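Here the complex is missing one protein chain, while the rest keep their positions.
Then we have chain A:
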């Protein structure tokens, strides 16, 4: 198997090996797990294959899935972003403020969406600058900004939920195109773009190289800090997209509730998808599969009516098994 740990003698060699590795073996285990889960789910509940259920699950997955794609870049580059969940709440609140501030419904929605993407990328930039220029660990920076973003969202709203009378807004997250909800199209579309970005551009290869060994990457002429900074901005933009989808589906945002524990779901999706938490390698489709696995588990637990006390145990066990798989593979 590929070993992308820190013991590369030469940067050139490392880069070449990184270039070859993605899709095949890395993605095989989670894909098989997904297929088996699918089969077992349809056996366990007659309702599982209901078209409405499938489109529900996909929509439920898409909010965290969109962010997990951004998180994949951050983690491959050797970082982590714990602030994404709180950022969803803050971006969502700002988004609804903009939507409510503009009288014309269409203009309001368009400018609101733009504001969400800009806000998300600025918050990502904030995290990224503190990590690169501030020379602090990503874990510490985003732990702090997680608290800051949530607190700002609560302060702006006095902890109250924000709703909007705009009739067009709920059409984004609640709408369907060709039988699938719009958030689902966004999720898969984003995954396709992210896949191309990660595996078919120099930038993507730089992200992998930086995560595998920043020192070697620097000697190879890669501008390490700029790459790391970009991954946080990508995560921020994904948060912006997710906030648009989530708040428009609910036609409201709750500052204490929106994005609650999303960071954990996202990290779990990335890890189940076979991306190494230590950075250096991973795949976008793996993350998509990881997010789907988590979503189907949630759905199955609800459909079969497993005791609410035990649901957390099952989810935790799946995450543990996925990480176990990963250790075996790298070991």
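Here is the rule we use: contacts are C-beta pairs under 8 Å (C-beta built on N, C-alpha and C of every residue); 3 or more make two chains touch, one makes a residue touch a chain; residues count from 1.
Please note the rule applied: contacts and distances are computed from a predicted model.
Engineer: Which one, "NAD(P)/FAD-dependent oxidoreductase", "Substrate-binding domain-containing protein", "CoA-transferase subunit beta" or "Phenylacetate-CoA oxygenase subunit PaaI", is the UniProt name for the chain you do not see?
Structural biologist: "Substrate-binding domain-containing protein"
Engineer: So one chain is hidden, and I want to know which residue out of A:63, A:126 or A:187 touches that hidden chain in the complete assembly.
Structural biologist: Spelled out, the listed residue whose C-beta touches the missing chain is A:63.
Engineer: Even though one chain is hidden, which residues of chain A still touch it in the full complex?
Structural biologist: Spelled out for chain A, the touching residues are 1, 25, 28-30, 32-33, 36-37, 40-41, 43-47, 50, 52-53, 56, 60, 63, 158-163, 170, 174, 246, 249-252, 254, 256-261, 297-306, 308-309, 314, 317-318, 321-322, 324-325, 328-329.
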